[in-house]
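A single protein chain has been omitted from the complex, and every remaining protein chain is retained in its original position.
Let's look at subunit A:
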Amino acid sequence: MSFSKDEIMTVATSRYIADGDTVFIGTGLPMVAAYLAKATHAPNVALMFESGVLDPRPRSIAKAVGDPRLVSTARRVSGMMDSLLMLQGGRVDLGVLGCAQVDRFGNINTTAIGSYERPSTRLPGSGGANDIASCAKHHLIVTRHNRRTFVESVDYLTTPGHLTGPGARQRAGLPGGGPIGVVTDLGVFGFDARTCEMVVESVHPGVSLDDVRAATAFELAVKPDLSETKPPSDSELDILRTRIDPEGVYL
């Protein structure tokens, strides 16, 4: 079956979600990916929404994606203070974030393009993104891939990746482990264990390494065993299209 860019990004994202994890999740593509993981390889994943809903077991997945009041089957329903406490107390295994700019260490800017005081584009700011990236055991970055986004250095460091490299998070005093991967419409990226710099792990079908380099404003390392991203299976696509997002609201 052919698939869209959003669909391969969703499937690649879902593969980072392990069974039994507690995952802090926003709306949009990451939420769809989390429900896909739950419907496939990670039935026991506990989704934590910022609103305080923990681990809902919706009868209908499609309904769950569109309805914020997933309270009837949740393990706990609380509020924002409580979901942020779970983050700060280190009880969240994985967070998923978007970005406007990202650098080779996975540092994210969602505050201002250009100078901080007189930006060329003022963005919304951190919201909960900094809190997630600082405190979750690990986080994943999901974004479209182009040279405006993948920059040599971020104009404003809103949300910490690996900061300046090995050991920098720990020296700064950050509790969480930092980014473990980046999923884009071109490929899947990891972070080198020695340098903490972004490396190409796989390119999506039909995408070349040159395409990725052309869309990235910093030098990208490449994994020696670079592969092609495993395409979405027919059954994954079927679940996405018929059960999770049948009206195409999110993808």
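Keep this in mind: a residue touches a chain if its C-beta (ideal position, glycine included) is under 8 Å from a C-beta of that chain, and two chains touch if they have at least 3 such contacts; residues count from 1.
Here is the rule we go by: contacts and distances are computed from a predicted model.
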item	value
Among "Ring-1,2-phenylacetyl-CoA epoxidase subunit PaaA", "CoA-transferase", "Nitrite reductase (NADH) small subunit" or "Phosphate-binding protein", the UniProt name of the subunit that does not appear here	"CoA-transferase"
Of A:Gly28, A:Gly98, A:Gly177 or A:Gly190, the one touching the omitted chain in the full complex	A:Gly28
Interface with the undisplayed chain - residues on subunit A	27-28, 31, 51-53, 65-69, 77-82, 84, 88, 111-112, 116-128, 130-131, 134-135, 156-160, 163, 168-169, 172-175, 249-250
